[in-house]
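As you look at this complex, bear in mind that one protein chain is not there, while each of the others sits in place.
Here the chain labels run A, B and C in written order, and each chain numbers its own residues starting at 1.
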Amino acid sequence: MSKLSQTFKADWYEASARERIAGLLDAEGFTEFLGPEQRAMSPHLAQFDLTGAFDDGIVVGRGRLDGRPVLLAAQEGRFLGGAFGEVHGAKLVGLLRAARDAAGPDGPHAVLLLLDTGGVRLQEANAGELAISEIIHAIIEVRSAGIPVLALVGGRAGAFGGGGIITACCSRIIASEHARVSVSGPEVIETNKGVEEFDSRDRALVWRICGARTRYLTGGVDRYVKGSIQNFREAAIALIAHTPAFELATLKAEQRRLSERLQRFGDCRDAPEIWRKAGLPEPEHIAEISDDAFLAIQRIKGADHDAR
Amino acid sequence: MTLDDVLTSLFPTGHQVQRGPAGTLHGLAKVEGHGKVTVVGIVGGTPLGVDAAILLAGHVLAAVEASDRAPIVFLADTSSQNMARRDELLGLNEYLAHLTKSLALAAAHGHRTVSLLFGHAAAGAFIAAALSSQSLVALPGAAPSVMDIPSISRVTKLPLEQLERLAKSTPIFAPGVAPLFAIGAVTQTWAADQPFAPRLADLLRQPVPTSDLRDQIGLERKGRRLAQTIAARVAAEAAAHA
Amino acid sequence: MEQFQVHGASKRRAGGHRRQVITGANASGNLEVLVERVLPDLECQVEVATAVTGFRPIWEAVIKEFFERASPGGLRFSINDGGARPDTVTLRLMQSVQLMEDKA
Partner (left out) sequence: MNDWQKQRSERNARLNAGSHYASGKMVPSDKAKAFLEAVVRPGDRVCLEGDNQKQADFLAEALADVDPSRIHDLHIVQSGIVLQAHLDLFERGIARKLDFSYSGPQGAAIARALVAGKIELGAIHTYIELFARYFVDLTPHVALVAAVAADRDGNLYTGPNTEDTPTIVEATAFKSGIVVAQVNKVVDKLPRVDIPADQIDFIVEADRPFYVEPLFTRDPASVTESQILMAMMAIKGIYAEYSVKRLNHGIGFPTAAIELLLPTYGEQLGLRGKIATHWALNPHPTLIPAIESGWVEQIHSFGSEVGMDDYMSARSDVYFTGHDGSLRSNRLLCQTAGLYACDMFIGSTLQIDIAGNSSTVTPGRIAGFGGAPNMGSDPRGRRHPSAPWLKAGREASDGQGTLTRGRKLVVQMLETFGEKMKPNFVERLDSIELAEKLNFDLAPVMIYGDDVSHIVTEEGIANLLLCRSPAEREQAVRGVAGFTDVGRARDRKAVEALRQRGVIRRPEDLGINLLAASRQLLAAHSIEDLVTWSGGLYQAPSKFRNW
């Protein structure tokens, strides 16, 4: 067997939401809430001639990570781009509220959000948008209760729209090379502002603007991992113990961090310009080099922070 | 309504609210029975980008630091988030999230937060500028939307007429105040025929919900019938399995 | 969008003890299959919800052949289809039976 085939099964990008959960958590004891047999499906899709999914594209439940109890949600990026609809969003809201209510010594040690989403599901846009606001609200409540919320991004849909905002509301963000974290998608910008502003078919450009490497180097992502599920697992285990509290000091630090980024790089239009300004070695090659070589790069000063 | 109309109607005794860079608004005003309020905002139909978001978050955090629990009024007449390569490169998601978190922190520190929408607000700007306060009031001229119907038509490849017809029968995707009120996103709608000042004073007097009740409200208003039940079922299963 | 059911008789009860599995995804050209062990041992059934209308006879032929091939007695299959072709349907159905028959 080839060297690549052996690692295949454990590839985050390739895996389904359920396969990611299976590989991320300890082998025993994942309990799904509102599982597919309960058929909690979107009632809104039929009027758009679309069939639904038995779990509405998100799996929520409880399991253990390295022995510690955690709650977890995983979006299925292949179903309608992992987008937030009424049921989909409410499942996540319910999970986060459960975490908040269970906070304490016997409560969950973390909530893991395996995001894989294009943002709001247009067929139920209002419900999806409001769900995103409710999710953000609930994430903050969970964090305020002392439970870290970790975002794990590395699927084909990325974390766009409200999904990008949710990501940055979490305590920590783990991403692999394929991840894109952004608000407006490249196609949306191209449609609204023209191809000169953003050529969405130039995929290398897309990843330079919103890909995991760009985010990691400037501090938009806390941990960059090579794309196996095992690597996501190890990063999550390592990060649970070291998460910023949700408090004034944290947000003041984030205010400083983001202001500084804007001051230093506010006139850049492509990632290599940022990397050059920051004095990183061979900025024009950073998007091309192997993961190992990339991980050896010293991040931009301030990118490693507790300000989120 | 113009910004001046809104400010005059809200604060008839005067205010020290000034326009800042990137379409932002900041200053102090007084509300009868509540004393000082902090006013922030994004106005003039300006798209909400990284520059405005960091300024606004800074104003909010400064108010929190003042530890005076003064209410925060967020005036919004924006468009969508700034759709630009540069803003995305800089990590617009973090800036919008930061603004949202700052408003949540203010609420947690006892500041009553209210967003007043008197123009457009779409997509990410709607989340950060309108939905991140404890209450969202739609003033005359408010035109909130997640996505406009032509865009939905383009993406879903469904004919415009069919979508417009559908929009009349369900509040689940259509833009506008009424559908967003029905699903629980908009707390109140104020018409122009009565001054805003007493209504704001009244709103600020009402007890603050201890948690997010918007799904409950959406259920009561019959605009969002499933969200509350689904969330409750998940939470119940989680509690049962604990 | 179209919904229908296909019932069948089976020569034997499907092996294994799993109560339920779900496989695949409702994506373009793909489908998700939820299998539940809820029927009498010698009956089987497939419920289809498909976004693409007008292919019911083909679905019925595919499912009939699947029943003959797999003898999935006792199993109810529920499908959310995103326009999968018959070969993909057969593959997913066979995969789902194999998962049900797994020891776990």
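In the analysis below, contacts are C-beta pairs under 8 Å (C-beta built on N, C-alpha and C of every residue); 3 or more make two chains touch, one makes a residue touch a chain.
Small disclaimer: the values here were computed from a predicted structure and weren't measured.
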Chains still shown that are in contact with the chain withheld from the display: A, C
Chain not shown: contacting residue from C:31, C:62 or C:100: C:62
Sole residue of A:12, A:160 or A:207 that reaches the chain not shown, by the stated touch rule: A:207
Missing-chain contacts mapped onto subunit C: 29, 52, 55, 58, 61-62, 83, 85-88, 90-91, 94-95, 98
Interface with the unshown chain - residue positions in subunit A: 1-2, 4-5, 8-9, 11, 13-14, 156, 177-178, 201-205, 207, 211, 287-288, 290
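The rule we apply is simple: only the chains that are shown with their structure count from here on.
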Centre-to-centre distance between subunit C and subunit B (centres being mean Cα positions), rounded to whole Å: 46
Distance between chain centroids, defined by C-alpha means - subunit A, subunit B (Å): 24
Computed distance of Cα centres, subunit C from subunit A, in Å: 33
Interface hub residues of subunit A, defined as touching at least two other chains: 49
Interface residues, subunit A side, partner subunit C - complex: 16, 18, 35-37, 46, 49-55, 76, 78-79
Subunit A-facing residues of subunit B, complex: 50-51, 54, 57-58, 61, 64-65, 80-81, 83-98, 100-102, 104-105, 108-109, 123-124, 126-128, 131-132, 146-147, 151-152, 154-156, 158, 166, 170-174, 179-180, 183-185, 211-212, 214-215, 218, 224, 226-235, 237-239, 241-242
Residues on subunit C engaged by subunit A in the complex (per definition of touch): 1, 20, 22, 25-27, 30, 32, 34, 36, 49-51, 78, 80-82
